[in-house]
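To start, the structure itself, in structure tokens.
For chain A:
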Amino acid sequence: MAPIGTLHYLVTAAALFILGVIGVLTRRNVVIILMSIELILNAVNLNLVAFSRLWGLHGQVFAIFVITDAAAEAAVGLGILIAFFRNKETVNVDEVDLLKW
Partner candidate 1 sequence: MQPVATTFFFYFLAGLTLLSGVFVITRKNPVHSALALIFGLLAQAGLYLMLYAPFVAGVQIILYAGGIMVLFLFVIMLVNIERSQREEQFNKQWLVGLLAAIALGGLFVMVYVKGKALFPYPIAQPLENSNTQQIGVMLYGQYMFAFEIASLLLLVAIIGAVVMAKKRI
Partner candidate 2 sequence: MLNYITSYLRSNTTPGQAGNVFWAFVYIMVVFGGVSVAVMAMNWLERKALAHFQIRLGPMRVGPHGLLQPIADAIKLMTKEDIIPAEADKFVFWIAPLIILCASFAVYIVVPFGPTHAITDLNIGILFMLGVSSLSVLGVVMAGWASNSHYPLIGALRSSAQMVSYEVAMGMAVVSAVLMTSLHGLGPYGVGAGTSGTGTLSMIGIVQAQQEQHVWFLFKFFPLGFIAFGIFAIAMVAETNRAPFDLPEAESELTAGFHTEYSGLRWSLFMLGEYAAMIAVSSIAVTLWLGGWFRPFPNTLTGETWDLVFSLFPGLSFLALAVIAFVGVRRMPKHPYFRVQTIGLAGFGAVLALIGLILFAPPVRDRVQDIFWFVAKVAGFMYLYIWYRATFPRYRFDQLMKVGWKVLLPIGIGVLILTAILGVVL
């Protein structure tokens, strides 16, 4: 077996990213879409950390920022979801078709 290099991690991250994109594009449940976004962010993180192995720690610092961002995104996203659910009684993203209610 070949030794594990950066490329291995990059390929893993790319696959994870694609999975996330598929999730966002095809699912209708808002919760799962948000989770898919987390997958995408994680794929980015994996890339950053893998690169930080080659080119210094900046990648890791950025990964931490990305995690912070993910936390903020999840909080706001889920807050919107709850507000949405309270009004429409559904978590189907296709139903989000009004600008105002």
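Note that a residue touches a chain if its C-beta (ideal position, glycine included) is under 8 Å from a C-beta of that chain, and two chains touch if they have at least 3 such contacts; residues count from 1.
Picked so that all candidates are chains of the complex that A comes from, given by their letters.
As the structure is a prediction and not an experimental result, all values here were calculated from the model.
*Asks:* Pick from 1 or 2: which one touches chain A in this complex?
*Replies:* None of the others touch chain A; the one that does is 1.
*Asks:* Touching residues of chain A toward candidate 1 in the complex: what are they?
*Replies:* Going by the criterion above, the answer is residues 1, 3-12, 14-29, 31-32, 34-36, 38-39, 42, 45-46, 49-50, 52-54, 57-58, 60-61, 63-65, 67-76, 78-83, 85-86, 89-94.
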